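For this view, one protein chain was removed and the others were kept in their places.
Presenting chain A:
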Amino acid sequence: MSVVALKTPPAEQAKPSAKVMTMPSAPKPRLAVGRILSETAAKVLPPLVVVMLLLAVWQVAFSGEGSGLPTPATVWAESADLILDPFYVYGTQDIGLGWRVLTSLERVAYGFGLAAVVGVLVGAVLGQSALMMRGFDPIFQVLRTVPPLAWLPISLAAFMDSRPSAIFVIFITAIWPIIINTAAGVRAIPQDYRNVAAVLRLNQMEFFWNIMVPAAAPYIFSGLRIGVGLSWLAIVAAEMLTGGVGIGFFIWDAWNSSRLTDIIVALVYIGLTGFVLDRLVGWIGRVVSRGTAE
């Protein structure tokens, strides 16, 4: 076995013209504008075509007399203002869906932010102690299966106000996967890193920031990603019951005044927002944990 053989990954030896001693991190070839365009098209076109097809099927299926649900054309005819201008304000209760989504997101930000901080800290403590883990894990496993709305009456009773209750429901829904994943990540920290920390005599805080968070980041962020998804599920449901100006209440309100087309538009908003939230947390995770997977 030679040095050359070790340093050069076999995949890079495929081209005979390549220099034998190149390091794995070869400079990336420049992308031509045309290639970027065609790659984007390859990604965007298929889902676009599928959406068109689904809309067409929907249109045909519900066009008949006496159909219970509106067709895409009806949705456009009756709720185009909601689609075209998400940020209009006509009155305190008559505002664009963008504003409503933002109101809901604000609640999610409080609840999920709190869940993230508390969840990571609790998970870190549990991951460090096998005894604590044995004690708490069964309880968490039971509590995490409780549906978000089941917490609402209790939290309404405790806070006696709808706003903190909604935030609490998000918190209690999102925290379990964060705790469980963080604890798993902390337990998976290699002994080598712990030895390094021991030789350097890192204290608890230094160990937390320098070793634990970066080493467990992939686990922590997969927990956060599940958590943010659950938060978004919970807030829409909680708002339907607690009222206010959120997107969840909008749906309930629209149902009570028989505006089915508005509900359909709101569903699309909710779906897209949830998608963006998921991708956002995933992206932050990739940035934060860059290099950890090596």
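Throughout what follows, a residue touches a chain if its C-beta (ideal position, glycine included) is under 8 Å from a C-beta of that chain, and two chains touch if they have at least 3 such contacts; residues count from 1.
Everything below uses one rule, namely that contacts and distances are computed from a predicted model.
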Identity of the absent chain, which is to be given by its UniProt protein name, from "Glutamyl-tRNA(Gln) amidotransferase subunit A", "TIGR04222 domain-containing membrane protein", "Protein translocase subunit SecD" or "ABC transporter ATP-binding protein": "ABC transporter ATP-binding protein"
Of A:L202, A:V245 or A:L260, the residue in touch with the unshown chain: A:L202
Option touching the unshown chain, where A:G113, A:P214, A:G244 or A:G274 are the choices: A:P214
Contact footprint on chain A, counting only the chain that is left out: 1-3, 6-7, 23-25, 192-193, 195-196, 198-202, 206, 210-211, 214-215, 217, 289-292, 294
